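All protein chains of the complex are present and in place, except for one that has been dropped.
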């Protein structure tokens, strides 16, 4: 995808809304949010696409040259301010923002590790691409051991209380990481996923439960939150 | 389009319903009727496509290998039974059925002419294709004379009362041909166009005014009618 | 494979999938295209006492995600239906069940069709189309509580056959009408009929549809149909046929989970004549995949979260 403006402004953890516009005959689709997966100096943007339903299925058959509508970069990025070790925990397509982040964080001198979990080998995104974008700091985990280490990705987290944990993935994984962070006193930022319509704060559709009992819009206040800003079911 | 069954069974004047099925994410379109324009021995079918609105716009961007849903051959064909001279009068995309018919009728030993009218040159379908399919019996007319003869295609009709007139095109043209046939005592069959949903007689959506005051389904009773079966506004 | 059959209206339905009224003619028209007798059944085009010419063209047009139609209840009339259409149904459908869609403009109209057909063979029961104006009251039967109650009681008295009322969507609370039908003695409900709609041809500055307005159907109305089915199912205990926008098994299962026992496929058959067959097969696959042995276990099984729904959506 080409969009020099978005590519220039993007920060890891931010997302874009990808839509099909209103001009295609017979087609109506809301745009879908996608984490920015990488960017190039010539203004290209990359995302990781996993087909779930209607929207991603349609996107999966797009061809070079097809026109899409891109809105972004949106949302608040990961905040990796101070120079401290970073451990990224990715579940499934939650890998996407970390492909972007690891490169940037390494360039900024951070010590980064990336734990990337999937159910089994067929789900694992192209290891060569991952290596290229992350410089080989990624450790792959699968639940059945069919690729990388066997087990849940959360088992790979090193309980070093100085580490900054960043997590993106399925809700159950996020909960496990949040529990881990609480027990070990680590800082944790999570990138959450909730259905979105507008992506820019107008529809109030994308809320997640805030720690103060209010619903918080994940498109403008998130998608990246300090885990303490949210309510975690216990 | 490949469909050996339809290609084998097709007769000139019949049509196919072309649809996109129900599986394309985010897309809902009713199928659209198209006259069969030609067929090949290896089971291919051709249509002439002119972009009017949503459906034809979408069809115009189909590529080789895209899947469509074809239903046909449908409707009653032209009936050119006895060996007598045939004069086909085509307006715009109404040319389509005659591309098919002229070849078949010539092979069956009929003496056929084809008058094909358009507003102006840019609208005229590929003359080489027309020549190839009709063996050069087509005379092109344009309203502004920018291609072929100048004037309305109906001016080209030879008032020979033995001729069988066949017409397909815009309603105003059909009316003019019907008036001509009445005045000159010619037999006339017209292929009409009315919005369709099912194409097979179940929805009762495609009616045209019958001579007996009833509405007649154009998909199963037509699209080709003897002009005397219909009511013509006077 | 899982068991898709259900005992309903005193008979066995081998499949939960029927063809919706007005979209399958009187059956015959689709006989070459799909294995009709393997479906749950079909609902005929509306039958009225007298034949009806119907509306001028255009009668159908596409709308975003759906279509609009104003056929005008064109039909052959009661006599011709008995003489020309019923025999085909009787002869050709052994396992698929037929409902006759009945329409009228007075209570007497309806009662005449029901009374006359009651003694005939070749169909199971009646689907009463109340989305038509009541010439006595000036409203639609289906949006007038008193008129609807009176009609259902009157028809109940004229037939022992399954009597299904097809609900109209444009009412404030469809549950009220569901209960009226139940109290009047109906055996089941169909939910839902089309939504009133209109298209304007902006180039010619006139309505696209010859009748000016028409009924909107197709996928566009799916969420409304599921909602109204859920409301109807929550308001009475009659079996329901869910209708509106069903294209595939997932759509049908939304209706079934929301509370319908059977479903009807309408507009989708125009797009793909095999749609009803695909829906049937897909439901079977779903049951197998989820280890559900009988379809009946799913009917109305949607789990509603404890919090009372706030109708103030928006």
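Annotations for the structure displayed:
We call the chains A, B and C, going by the order they appear; numbering starts again at 1 in every chain.
Assume contacts are C-beta pairs under 8 Å (C-beta built on N, C-alpha and C of every residue); 3 or more make two chains touch, one makes a residue touch a chain.
None of these values were measured; they are calculated from a predicted model.
Per the touch definition above, the residue from C:44, C:194, C:235 or C:296 contacting the chain not shown is C:194.
The chain that is not drawn here is touched, among residues C:72, C:239 or C:273, by C:72. Only one of A:7, A:29, A:45 or A:176 touches the chain withheld from this view, namely A:29. Residue C:219 is the one among C:219, C:239 or C:273 that touches the chain missing from this view. Although one chain is hidden here, its contacts on chain C can still be listed: residues 22, 46, 55-56, 63-66, 68-73, 103, 105, 129, 131-133, 139-140, 143-144, 169-173, 193-200, 202, 205-207, 210-216, 218-224, 226-228, 230, 245, 247, 250, 253-254, 257-258, 286, 298, 301-305, 307, 309-314. Across the interface with the omitted chain, chain A contributes residues 19-22, 28-31, 54-55, 69, 71, 194-209, 213-215, 220.
The definition used in the following text is that only the chains that are shown with their structure count from here on.
Note: the chain lying farthest from chain B is A, by mean C-alpha position. Measuring from the average of all protein CA coordinates, the nearest chain centre is that of C. If you average the CA atoms of chain A and of chain B, the two centres end up 55 Å from each other.
Averaged Cα coordinates give chain A a centre that lies 45 Å from the centre of chain C. Along chain B, residues 20, 28-29, 54-55 each make contact with two or more other chains. In chain C, the residues that reach two or more other chains under the touch definition are 65.
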